[in-house]
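One protein chain is absent from this view; the other protein chains keep their places.
Read from first to last, the chains carry the letters A and B; within each, the first residue is number 1.
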Amino acid sequence: MWKYILKRILEAIPVLLIVYTITFALLKIAPGGPFDSEKQVSPEVKKALEAHYGFDKPLHIQYTSNLVKALKGNLGISTRFKGRTVREIVSEGLPRTLVLGGMAICIALFFGLLAGVTASLKKNTLLDYIPMSIAMFGICVPTFLLGPVLVLIFSIYLGWLPTAGWDASFQHKILPAITLGAAYAAFIARLSRGGMLEVLSQDYIRTAKAKGLSPQRVLFKHALKGGIFPVISFLGPAVAGLLAGSFVVETIFMIPGIGKYYVQSALNRDLTLTMGMTLFLSFLIIGFNMLSDIFLIWLNPKLSFSKESK
Amino acid sequence: MNIFKKTIVLFTLSILFACTGAKKSSQASSNSDGSKVFNIGNGAEPSTIDPSVATGVPESRIITALFEGLVSFDPENLKTKPGMAVSWATSDDLKTYTFQMRENAQWSDGTPFTAKDMEYSWKRILSPKLGSEYSYMLFVIENAEEYNKGEVKDWSQVGAKAIDAKTFQVQLKAPTPYFLTLLYHSSTWPVPQHIVEKHGKIDSLNNPWVRPENIVSNGPYTLKNWELNKLITVKKNPLYWNAKQSKIDVINFYPVESLQTEERMFRSGEIHKTNTIPAHKIETYQSKNSNSLHLKPYLGTYFYRFNVTRPPMNNPKVRQALSLAINRELITKKVTRGGEIPAWTFVPPNTAGYTSQTKLSENIEKAKALLAEAGFQDGKGLPTIELLYNTQDTHKAIAVALQQMWKTNIGVNVTLRNQDWKVYLDSQKNLDFDLSRAGWIGDYTDPNTFLDMFVSGGGQNQTGWSNKKYDALISKASITADPKARYELFQSAEKILLTELPILPIYTYTSKYLISDKIIGWKSNILDWNLYQYLDIKE
Partner (left out) sequence: MSTENETMEEGTSLWKDAFRRLKKNKISMLGFYALAFLIIIAIITPLIAPYSYEAQDLNLGATPPSWKHWFGTDSFGRDLLTRVMYGARISLMVGFIATAVSLAIGVLWGTIAGFIGGKTDTIMMRIVDVLYSVPFILLVIVLMVVVDTKSPVTNLLLMFFAIGAVEWLTMARIVRGQVLNIRKQEFIEACFSMGISKKQIILRHLIPNVLGPIIVYSTLTVPSVMLLEAFLSFLGLGVQAPMSSWGLLINSGVEKMEEYPWLLIFPGLTFSLTLFSLNFLGDGLRDALDPKSSAD
């Protein structure tokens, strides 16, 4: 197992390098720069601004020097938030996004698995249709609709919760967490139901039942392990995405996390921040895909990633 | 599955339980200690709050709380008032201004404020390496532009000098009647030399002197707290020369970007003022809560640029036809709905007393005739016309409406192309469009800020249009001292502009937002600029 983990960590290096290269290229090809604005800047001013960030140097020098700096942990200064380092910006916003994402994952896993597993066990009964319809609802109602509706109900009309913002209180967190978690809960519900159905009709489940094992034991010891395979595979990138933050939810609820930066830094051509966010997301993706694969092995020890021997 | 059902019930109950209890903790109009708090939805996280570097409106709102310039103004009528300078005298040739600085003026750390601070600040904004985007505001000063471009290397040759600690003298290139109004703009306001140089060089862009732990300011408020993308808090500055005027103790600036979220925050009382208001909500507020609705004229024009370098927009008749064939009032009443005023001129009417005598008109028959004269009877034979706009609901709505008007009224087919902001700016700069959406907010109250955009090759021109007579008129106006004569020159210039029509004026902006009637003393002026020291909050 440890050999496998080490292998995956080593593989991460070329992945990160390629991501860095592609992103760098995209940023330089995309038209418009960080200093373009409605009131046109004179060429002299533009040059002066670019000099502050090293954008006036030849491309290959920018490429290598940024890479070297990044390896040392210096991700540069943002062009959109003058004077702020990328590291500072990300480290300030990250805890909030993590908390929000974490809460959303818990909600999603709890309700999603609950609904999906129940539905698969009670297939084609009301306990199947109702949770699955609610799940479909979760998919049909996009985040940008669910958020405002929840705010209108619980904040404006009922007055129980604040409309936006983020601080230590639970009241500020609950609506965004539900909004964010709902869509994922729906996905998890559907995927787990599908996965469970696959497994439940397998011979080894029948054997277990025939052997006289209690339904709970069958469920938890045998069925669940196979049934949540698709959920685990889905969760890898999904969790990474959640932890990277949701642009929509953070905008609706004015949450100072890092989710907004993905979209905005690219739209602002904030080269340093975009690169910082991309590398960060890449870390998360690689990490969680790896965790998800490890989890798959743990669930099914017969699994192996080795080449087909025959 | 009883366990599951029980868990769900338990979960929901605990959430409901956690929700009850004090809801709007920190966002009332008074703190628990009775201090007065003004909560503002500021539209976006400021890029910086360094006066020499900042460019946007959200930035200027915060800077207005923290700093003050040489002169101040009356928010009611925009008349010049003393600021850091108590008085000033002009020379006979109107080219020299001598300012007397205020006695006992201080920075918020107790350091005395002197004329040397003014000189340093202007040297800073004009430093070639700093890259300030508003350096051009001071180009009316002798050798300022040359210094900024690196052509003059010796600062002492620039016409801005501290004669002594209490006297600041400015030497202009030519008589500039609107010079004092230029100084309303925050880019010309002072920065503390002792703090700036403590944390960096005069021309280092990312100088951390503006951080809450470092910053020192001279205005009615000081920076107390700055959490990126979350909140900026300023509190009353007791060392401000007019501190007893300020009634509000604390101002919170929230960087709310979503218009819908902002409106909801206003409704729930979490903020007292919004940055803007979505068009479809204006009617609701007009009928239900018109006291909170602020819709007043604003110094800006919404217009389209024509690309006159390629067909069919290279033909003035086509351009005029397009201008005649639309219904501006329908746009302002039914699409934008914010009380905007249809634009028959490019310079907003009554800008510092100037209104263009040449006016545009609307006439579908005339439009059809012009189009036929240009060889495109009923719109036939026209090459594809593309209308470029950047991703935003208002721009899209206006473009869609105009597209239909042209199609229905004169048979001209325009296709729409939307691009994200930066790509749009790039396309506009490279003249990769036929029609492009645009807007211009005046930097100062004078027709010049609008008209000098379209001189040949000017950076803001971006239409490819060039007219030597126009250039000559603008250039002459910049050295004309007599206000009447000056305005005559502008009349002639605008006549050329509105006849050749390299641009299509659509409406004059309004400033539109919600503001709680708890706020006392809020004034309307065409710069939509208020000074916080004159405000109060009703409990």
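Just so we're on the same page, a contact is a pair of C-beta atoms (placed from the backbone, for glycine too) under 8 Å apart; a residue touches a chain by one contact, two chains touch by 3 or more.
Computed from a prediction, not measured in an experiment: that's the story for all the values here.
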item: Among A:59, A:106, A:145 or A:158, the residue in touch with the chain that has been omitted; value: A:145
item: Chain not shown: contacting residue from A:197, A:213 or A:294; value: A:197
item: Hidden partner interface residues of subunit A, rising order; value: 11, 14-15, 18-19, 22-23, 26-27, 29-31, 132-133, 136-137, 139-142, 144-145, 148-149, 152, 187, 190-191, 193-195, 197-198, 201-203, 226, 229-230, 232-234, 236-238, 240, 262-263, 266-267, 274, 277-278, 281-282, 285-286, 289, 292, 296, 300, 302-308, 310
item: Contact set of subunit B toward the excluded chain (per top definition); value: 259-260, 278, 280-281, 283-284, 330, 334-335, 386, 391, 393, 396-397, 399-401, 403-404, 415-420, 423
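Quick note on the criterion: only the chains that are shown with their structure count from here on.
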item: Subunit A and subunit B: spacing of chain centres that average the CA atoms, whole Å; value: 37
item: Contacting residues of subunit B [partner subunit A, same complex]; value: 1, 4, 7-8, 11, 15, 18-21, 23-27, 45, 47-48, 50, 53, 55, 128-133, 135-136, 148-150, 204-208, 210-211, 227-230, 254-258, 260-261, 264-265, 267-268, 270, 420-427, 429, 438-439, 459-460, 462
item: Contact footprint of subunit B on subunit A as seen in their complex; value: 30-33, 36-42, 44-49, 51-52, 77, 80-84, 89, 92-93, 110, 114, 118, 121, 127, 148, 151-152, 154-156, 159-167, 169-171, 174, 251-254, 256, 260, 267-269
